[in-house]
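Dropping a structure here in structure tokens format, bear with me for questions.
In this view, the complex is presented without one of its protein chains, the others remaining in place.
On to subunit A.
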Amino acid sequence: MRPAEADGGARPVKEVRAFIASRGRAPASLLDRYVAGFGLVMGAAVVGRPIASLLGGLAGATDPSRAGAGTALVLLACAGYLALARAAGPVSVSGGDASWLLLSPLDRRGVLARPARLLLAVAVAAGLLLGLGLAAVLGAPDHLVWRLLAALVVGVSATLGGMALAVLAQASASWQSWVTAGVAVLVVLALVAASGQARPALSAAAHAPPAVLGAAAGAAALACGLLVRRALAALGRIPARALLAASTRAGHVATAAVRLDPGALTWIAEDNHWRARRLRSRRWPSLPGPLALAWQDWLRLARRPGRLALVAGAAALPAVLAQAGAVSATAALGMVGVLAGALAAASSGTAGARRDGDNPSLARLTGVGRGPALAARALLPALLAAAWAAAAFAGLALTGTLPATSWLWGPAVAPALAAGALRMARRGPVDHSMPIIDTPGGAIPTGPLFWALTGLDVALIGCLPAVAALLGGRMGDGSLMAAQALAGVAVLAAYVLRARRAR
């Protein structure tokens, strides 16, 4: 028997990695260490203050209605984490490892040890955050330290167990349904918590004696430990095709991140989605040329009802946040968040403009002029923005944060947001030839900065009256609303007319 087989193949992987490392890039220089250290210090400074104030504010019982909405947010975050873990793979290897180490006789578990450690770190960090959130929403009338510890243990157990579940689902299809069920249960629980039905249970949890807390944390840790053990055993059995698919995805993400071209990311996700779908062709409606071209966006949106439902459901988030106490009438950030959400909703209907911006071959074949095409394509994003913002403002009005007529702001801001979404969709790749500003904290490249602001600028200019009303707490002001409606239409018209001439 060769030594490689005698010790389970663990040593060869180490040797191979050492070989690769010895021929890889130069070891980290002093400057690299300085940059990494500075980043850590900055991160701690940025995160430290909110965490300290959060911990300081933990003592004392919280308002039960806030606890319900807050718990709903924590549960939704947990569901999102689980869905993301599955979408990411979660186990994936770098491009080089996928090409050279994965499809080789090396022990698979050894090859996967490094990504497994990374997942562990991610899960623990996410779990600590989740635990802090849980402690914050439930509050601590007494035994602050024990309650905080129990919340942290429950949080880490949830994320670590969730990651283990996602790894098991990657290794065998029979676990897939468990992940789906887990996400569904979390979403249902979040809905129940948001509706206020779970108030007695939450109040009981917030006032539970330390012994019960210890038992709950212990049970969570035990369940998590069992799942992690199974996941570790399954690590070596993950089929190569699943790993390769996950690694290709991760590779695309890394490439897009390195090139700072976030636009590429969304196309990968989009194209993968349609590759896996079975479609049935529908007759094209007989519309005038530009509208017939824009029909593609409507059809695409109608074919993704899940995404549409997600966007629609997200319109309830501002109201839930307001209920949880995170948004108040003067909290301008939360209000601007409604505009940002409406902009995101508008962006979900601009795929056609985006594709023609990236590659205009089909647009040239259709022979529709840029101006008319853009005007026809503005309809869907404007409608989406109007509906989303109206629903979000109406929700906030229901919680009593805003006056009852606030929903009218939705249609008023919609044209400006549609112009912003279209400008965002048609922006080119990041211009890396733009100057870099040196600061003591590191260099700030202006190219990505300008790229990120393209689109937001037009949306913000078009929404100035609404922003003024939000910041000044004058949401009931009819003249400001009329000014907003005019400004929105003017910005959209100006944008379309300008785009008629140049890209």
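A few comments on the model shown:
Basically, contacts are C-beta pairs under 8 Å (C-beta built on N, C-alpha and C of every residue); 3 or more make two chains touch, one makes a residue touch a chain; residues count from 1.
The rule is short, and it goes like this: contacts and distances are computed from a predicted model.
Considering only "Hydrogenase subunit CooU", "Chemotaxis protein CheA", "Carbohydrate ABC transporter membrane protein 1 (CUT1 family)" or "Heme ABC exporter, ATP-binding protein CcmA", the record for the omitted chain gives "Heme ABC exporter, ATP-binding protein CcmA", by its UniProt protein name.
Residue A:282 is the one among A:49, A:229 or A:282 that touches the chain not shown.
The chain that is not drawn here is touched, among residues A:367, A:435 or A:478, by A:367. The residue touching the chain not shown here, chosen from A:351, A:425 or A:492, is A:351.
The set of subunit A residues touching the chain not shown comprises 270-271, 274-275, 277-287, 289-290, 292-293, 295-296, 299-300, 303-304, 351-352, 355, 358-359, 361-362, 364-370, 372.
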